[in-house]
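Just one protein chain is left out here, and the rest sit where they should.
Think of it as A and B in the order they're written, each chain with its own count starting at 1.
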Amino acid sequence: MSMKADAARLIAVWAALMGLLALTVAGSFFSLGAGNAVLGIGIAVAKAALILWFFMHLRRETPLVRIAAVGTVVWISTMLILISADLLTR
Amino acid sequence: MTVSRSAPDDRSIEMGAGISEKTVAETAEERISYLRAGHTLRSWFFTTDHKRIALLYLVSVTFFFFIGGAAAALMRADLLTPEGDLLSNEGYNRAFTLHGVIMVWFFLIPSIPNVFGNFLLPLMIGARDLAFPRLNLISWYVYMVGGLFTVFILITGGVDTGWTFYTPLSSMFANGNVVLAATAIFVVGFSSIMTGLNFIVTVHTLRAPGMTWGRLPLFVWSHYATSIILVLATPVLTISLVLIAAERLFGIGIFDPALGGDPLLYQHLFWFYSHPAVYIMVLPALGVTSELVAAAARKPVFGYWFVAASSIAIALVGFLVWGHHMFVSGQSMYASAVFSFLSLVVAVPSGIKVYNWTATLYKGHISLDPPFLFAMGFIGLFVVGGLTGLILAMLAVDVHVHDTYFVVAHFHYIMVGGTVSAFFGALHYWWPKITGRRYSIVWGSLSAVFIFLGFNLTFFPQFLLGYLGMPRRYHVYDPGFQVLHVLSSAGATILGVAYLLPFAYLFYSLRNGEPAGPNPWGATGLEWTVASPPPKHNFETIPVVTRPPYDYEIEQESDAG
Partner (left out) sequence: MLGMYLFLASEVLLFGGLFAGALTYRILYPEAVVAASARLHVWIGAANTALLLTSSLLVALAVQAADRGLRRPAAALLSGAAGLGFGFLVLKAVEYTKEIHQGLLPGFGGRFDFSSPVEQLFMNLYLVGTGLHAAHMTVGIAILAGLAWRIGRRSLPLPERAVTVAVCGLYWHLVDIVWVFLYPVLYLAR
């Protein structure tokens, strides 16, 4: 893989990230009820996924390392989900 | 050149040709035991040898065990009488807080992993050291810094919030050194994370050739599971402590009820760590017990894969149950019901382990040497603790016994009856390996028996006290409870003396004990194939593993007793 092609790929990812940033800021100007939160978090997740996959080279890492990354996401989600379970049903 | 060496135990390990990485000159030096390789203070305090670091930890955790024990002694003495006459109310609060903080973070959590895990993990997997030896040393220094803070707190009057630091008491109203205590625990948390990280990477990357996951000793499995918890749970404690400190120091708080802060948020964050933390305390003990039971019965552990998987299951499911500490604190009923159910589920893997140990012992040639007595004691006490845990997991029952001595008895059965017994069992089992000396079997057995008896006398009455309604963290109580308290304190005295016994005879053995060979118990495991004490770099040549774990020769049925 030539340096140029690799670099181009990274720059493309960056452009996507900036686009998502613009989207998320724009979205905050509309009131969509619960949709705002979903949009905001959803876009953040997408950005994080791009950073993880391309910038952090997850696409080239061993399955073990990928499991570590995915596992982390699962853990933090579990914590947040179970805490909300309490908060939402009080 | 193929060297085939049969070790004086049941298991022969084939040494692969050409695997030796060392030069000829180094090989002679290697045979010097790790204890003799360097006598200077520098060689001990700047060591990166996992075995020496394990000993550094052994000394430190023992020191803190005594301080925590002294706090307990004060409490039990005060509780002899229904009036609060020995300590003031504030003093008693400080005593139980200190007892909890020191025992949990400076003894129980590091005890088995940082002493025996550090010492044995590389040996058991056929490696020369952990993956990050310098990180290992740093973790000890970090631990000591945290410990120093704690000693400082002792001197400057202590903390009175309970080891749980509930807000808003801890963040807004408590007297005493809450910030110092939070800092001490904050610091020691990093030691935990470093250890967990080191263990996980070691097990993934440094196993000897042929040491597949299915040949790992169960001790390694349980430490791997513990390490997952160490890495993922501890940071949540860290942030909880940071938030308390921020509120106390800068008034920047998110728990202040006047602003709308939710005290339950703190409890969620605290217990998200602290429930898995109790599994950090018990999983290594479960791993030790698996090793001891196999060696006691001279049989492979029954259902190896079930036991291995149960360690991982406990680690994972253990993260889902923290709400059972909050049944009466205002948590929603529906969330409580979910946590209650999940808490019942988490008992299943522990139960599997107990069944499998029992099946291992069945038709085994059971030896009653001291380590194995400790292991038997562990199983009995762990079962009691576990069953009472199930009782507490049931929402309807917990509502009545929450914050009573029933809970206190439950967790002491697991942590003291369990983990501390396993710690002593490990100490007695691997002492010959670590020091190269044997100790008096008679004295070892006596201390195991006295610890068991003293423990039960101390803590069984506490179940009754709790059931009858005696609240925890109180030192003034209804005189009707006094008989049970006296029994408990009497037991504590016996227990205290029994804990001191090993000091005497183990120290004695250092100079006067018989030299131990590589495998005094005739057990399986790579650690028993090297000299006692092991050479500095563990193995002359990295072994190639070809046999299953617990490869005892099973004798004919007709021989079974």
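One rule holds for everything that comes next: a residue touches a chain if its C-beta (ideal position, glycine included) is under 8 Å from a C-beta of that chain, and two chains touch if they have at least 3 such contacts.
Source: prediction; values computed, not measured.
Visitor: So which of the visible chains would the left-out chain be touching?
Guide: In the entire complex, chains touched by the missing one are A, B.
Visitor: Have a look at B:L137, B:L232 or B:I414 and name the one touching the chain we're not showing.
Guide: Looking across B:L137, B:L232 or B:I414, the contact with the absent chain belongs to B:L232.
Visitor: When the complex is taken as a whole, what residues of chain B touch the one chain not shown?
Guide: Answer for chain B: residues 131-132, 193, 196-198, 200-201, 204-205, 231-236, 238-240, 242-243, 246, 250-254, 256, 258-262, 265, 268-269 touch the chain left out.
Visitor: Please give every residue of chain A in contact with the chain that is not shown.
Guide: Within chain A, the residues that touch the unshown chain are 3, 6-7, 10-11, 13-14, 17-18, 21, 24-25, 27-28, 31-32, 36-37, 40-41, 43-44, 47-48, 51-52, 54-57, 61-62, 64-65, 68-69, 71-73, 75-76, 79-80, 83-84, 87-88.
Everything that follows uses one rule, which is that only the chains that are shown with their structure count from here on.
Visitor: Determine the centre-to-centre distance between chain A and chain B, using the mean Cα coordinates as centres, and give it in whole Å.
Guide: 38
Visitor: Would you pull the chain A residues touching chain B in the complex into a rising list?
Guide: For chain A paired with chain B, touching residues are 64, 72, 75, 78-79, 82-83, 85-90.
Visitor: Mind pulling up the chain B residues that touch chain A in the complex?
Guide: 204, 232, 236, 264-265, 268, 272, 319-320, 322-323, 330-335, 338-339
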